[in-house]
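Every protein chain of the complex appears in place save one, which is left out.
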Amino acid sequence: MADVSKFESPVVASYPPSSGGDPTLADVSATTKWLVRADADGPTADQLGAAFGRSQVAAGGALVLGSRPGEWIVLGASVQVSMAVAGLEQPEGLDSSDFVSALDWTHGRALFRVTGHGAARMLEKVCSLDWSDPMTPDGAVVSASVAKVTCDIARNDADGAPSYLIFCDRSFGQYLFDALIDAGDEFGISVVTSTA
Amino acid sequence: MTGFARRIRRRPPKYSAAKLAWKGFRGQSWPRVWREVDLKRSYDAVVIGGGVHGLATAYYLARNHGIKNVAVLDKAYLGSGGSGRNTAIIRSNYLTPAGVKFYDRSVQLYSTLAVDLNINVMFSQRGHLTLAHSDSSLRTMHWRAEVNKLQGVNSSVIGPDEVKSEAPSLDTSDHPRYPILGALYHPPGGVVRHDAVVWGYARAADHMGVEMHQKTEVTDIICTGGEGPDGKGAGGRVTGVRTNRGDISTPVVVNCTAGWASLISSMAGVRLPITTHPLQAAVTEPVKMFLPTVVVSGSLHVYVSQTDRGELVFGAAVDPVANYSVRGSLEFTEGLAGHVLELMPGISRMRLLRQWSGLCDMTPDYSPVMGFTPVDGFLVDVGWGTYGFKAAPVSGEQMAEAVVTGRTPKLIEAFALSRFDNGELVGEKGAAAVGH
Amino acid sequence: MLLVPCPNCGPRNSADLRYGGESHARPDPATASPSEWRSYLYLRDNPAGWLRETWYCASGCRRWFALERNTATNEFRGPPLPGDKRGGAA
Partner (left out) sequence: MTMSRLGIQSTEVIDRATKLRFKWNGKRFSGFEGDTIASALAASGEHIFSRSMKYHRPRGILTADYWDPNLLVQVGDDPNVRAGHRLLESSMDVRSQNAWPSLHRDLKAANSLLGRFLTAGFYYKTFMRPQWLWPTYERVLATFAPGGKIDIDTPHRYHDKRYSHPDVVVAGAGPAGIEAALAASATGAQVLLVEHQHAVGGHLRFSSGDADQAALTQLQATLAASDVEVLTDSTVTGRYEDNWLGIVQRNHPIAVERLIKARAKVLVVAPGLIERPYVFEGNDRPGVITSGAARRLINLWGVKPGERAVVFSANADGDAAAADLDRAGVEIAEIVDARERRRISSTTGSSRAVDAVVVDAGLASNQRIDADLLVVAAGWTAPTSLLNMAGDRPVYDATAARFFPSDPPANVLATGGIVGDGSLDQLRSHGAATGRLAAARAAAVRHRLQAHTARALAVDGTEPAWAPDERSPLGRDAHPELYRSDTHGMVDYSEDVSSKDLVAASKEGYDSVELAKRFTTATMGPSQGKLETVNTVAAIAEARGETIAEVGTTVWRPPYAPLTLGALAGRVFEPVRVSSIHPWHEAKGVTTIQAGQWIRPDHYGDPAAEVRNVRENVGLIDVTPLGKLDLRGPDVSKLLNLLYVNKWSKLAVGKVRYGMMCAEDGVVLDDGVTGRLGEDHYMMSTTSSGAGGVWEWVENWLQTERPDWRVHVTPVTTAYASINIAGPKSRELVSRVTSGVDLDPDAFRYMEVRGATVAGVSGCFMWRIGFTGELSFELHVPAGHGLAVWEALMDAGSDLGVGPFGLEGQRIMRLEKGHFIVGQDTDGLTLAPSTGMGGLIKLDKDDFAGKPELVWAADRRLPQIVAIQPDNPNIVPDEACQIVRGDSNEILGRITSARFSPTLGRSICLGQVEPELATGGTKLTVLLTSGERISATVIDHHAHFDPAGERLRG
């Protein structure tokens, strides 16, 4: 039988261990992620709270990202995500005015976290968006091309330092991870282990 | 009326080395390459567009059919559109038999053009390589080669080693991303000096009496009897054109424009299957010759050749967004440089000197629209996408024949406007993308 | 690099979007004549001026929308019209 306790990350190359620095890059692909779809202005939208382009922490601690109009990514520890999505997809939901669906997206998306005061300068090398505070403040959520791979990106500052969660299709994971390391090289990037 | 004196023609001097030496020795100047004359009120035929297609059409009307009372109208100067902005690649290794036969005739005409027009058009048949980076593109190259051979066109698929010997600067190693698996090799393909072709046709047509009118913009096409407003549209016929210099009556109007084909045709009430997109090109500073052939990569959307002056001339695919602006973009040069360095990593220190763009009229099947329209006397030679220059001589020859005979010549039957009404498109789409 | 005013995301680089071209209404497939259908498939107004066209915000919100652009100057004029199917010259 397969070892199902172990989540296989798309990042399979090994990197020299590091205790940190600025910026840091962490592979947090194993984080539980769900994708929720509902009417952009229905009751489910109200319940999830995060408007398109913004994020919000749900009651159980999961992070809810307003990734597209009528579309949310919910992430966190498995139990946190379960709490946040529980009850959203009622069977009767399909007959109500709000048409809702939710699916486990954990295996579909690689997830990386870039943290540090140099993180924005590093992202400027791989993404055309404006990372300045007014345009991309803490809590911002956006989709864009990063090193030519379409990604969802959420700014989620940690310990006073700018921090960005970057999601991409799982199969691009290794490529994107390496592209981020290359972009961060001039700033002294280090690869760290952490949870989302 | 300054034109009167100028209209008296004498036989202009032929171009030759001896004449060049004599005039140089005597310090004499050359006569005008084409006359400046007043616009008449009536012509046997009016050609709209003073690019290489319009000039060739007028030239062959006069030379092959004796129709000399012809005016070529251009809103700017001769060759100001695509004719002066293209990368001047000539080839006939197309995919469909109809395409191959047509372009092969063009290559034949080009190969004697310098003598026919008495101007050195510098047709350099240096060979043309279309690189294949994947099994599927290699399969398309084979397809083209096989069809080409059956039409008598010199074309074959060669392997990486032969590619390397034709163009040593190409990286034929076991490249990580876009390996060169082979190429379609077309020895008669090459490049020509585009301006010389324009001037040569204009000068030769002028010698036969055709009039070239620059800065003459057509503002309307006058029709009668058509189903649309003002007698335009299907069932009608052309009686003249209106210009910024006055009205002209004529029974025949040939639309030889590129970039403006939809607008000119709409003046006659004819809608076309055309979307206009800019096509960009760029040139580097000169370096000593190192690239002996024309190199094209469809997958990487780039084509490149080195001029006799030592510059590399690049082109790519048309811009994705429909546009009448010819300003050029940074992303074009970025993509171009990335792709060309993928093919030739050794030229990273060459400097891009200038970029420009021209307008291309794209059709759904990557083939032109030629011949008659539902409006009698209104003919089109349009929809030339990115391949108009290489087709100019044969297009002029065939359009002239269509004007004179009133019938569609066999060589251009496949390109009729009616194909879009009956759904019989040309199969060049299969080899589409970048095919210079 | 053109800035395209996505109605959801805001101004985005044109490279982030897919250009859908001149917008046009789909004829009723039950009644369309071959000529009408092929006109829908192939014929275009292609104006040098204001054009009603469609875009797909491929790297952003993944929504198709229509707007008007001047093909000679690349100006946009709004507001963007989601799902507008009236076609051609505007």
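Going by the order they are written in, the chains are A, B and C; count residues from 1 in each one.
Here is the rule we go by: a residue touches a chain if its C-beta (ideal position, glycine included) is under 8 Å from a C-beta of that chain, and two chains touch if they have at least 3 such contacts.
Keep in mind it's a predicted model, so treat the numbers as computed, not measured.
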{"item": "Visible chains that the absent chain touches, using the contact criterion stated earlier", "value": "A, B, C"}
{"item": "Hidden-chain contact residue, picked from the options B:42, B:136 or B:219", "value": "B:136"}
{"item": "Given A:85, A:141, A:165 or A:192, the one touching the chain that is not displayed", "value": "A:141"}
{"item": "For chain C, residues in touch with the removed chain", "value": "1-3, 5, 8-11, 18, 20, 26, 29-30, 32, 34, 37, 40-41, 54, 56, 58, 62-64, 74, 82-83, 85"}
{"item": "Residues of chain B in contact with the chain not shown", "value": "15-17, 19-21, 24-25, 27, 29-34, 36, 77-80, 84, 97, 111-112, 114-115, 118-120, 122-125, 134-136, 139-140, 142-143, 145-147, 150-151, 157, 168-169, 177, 193, 195-196, 199, 214, 284-290, 307-310, 327-330, 333-334, 336-338, 340-342, 344-356, 365, 423, 425, 427, 429-430, 432"}
{"item": "Hidden partner chain, residues of chain A it touches", "value": "1-4, 6-10, 12, 29-30, 35, 37, 51-54, 94, 99, 101, 103-109, 121, 124-130, 132-137, 140-142, 147-149, 169-172, 174-176, 179, 182, 185-186"}
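Assume only the chains that are shown with their structure count from here on.
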{"item": "Contact distance in steps, from chain A to chain B", "value": "2"}
{"item": "Pair sharing more residue contacts (C-beta pairs) when B-C is set against A-C", "value": "B-C"}
{"item": "Rounded Å distance, chain B centre to chain C centre (Cα mean)", "value": "29"}
{"item": "Centre-of-Cα separation between chain C and chain A, whole angstrom", "value": "32"}
{"item": "Contacts with two or more other chains, residues of chain C listed in rising order", "value": "15"}
{"item": "Shared-contact residues (touching 2 or more other chains) in chain B", "value": "none"}
{"item": "Chain B - residues contacting chain C, complex", "value": "260, 262-263, 266, 271-276, 320-325, 329-331, 364, 420-423"}
{"item": "In the complex with chain C, residue positions of chain A that touch it", "value": "52-53, 68-69, 128, 142-145, 150"}
{"item": "Partner chain B, residues of chain C touching it in the complex", "value": "1-2, 14-15, 19, 21-22, 34-35, 38-39, 41-48, 51, 53, 71-74"}
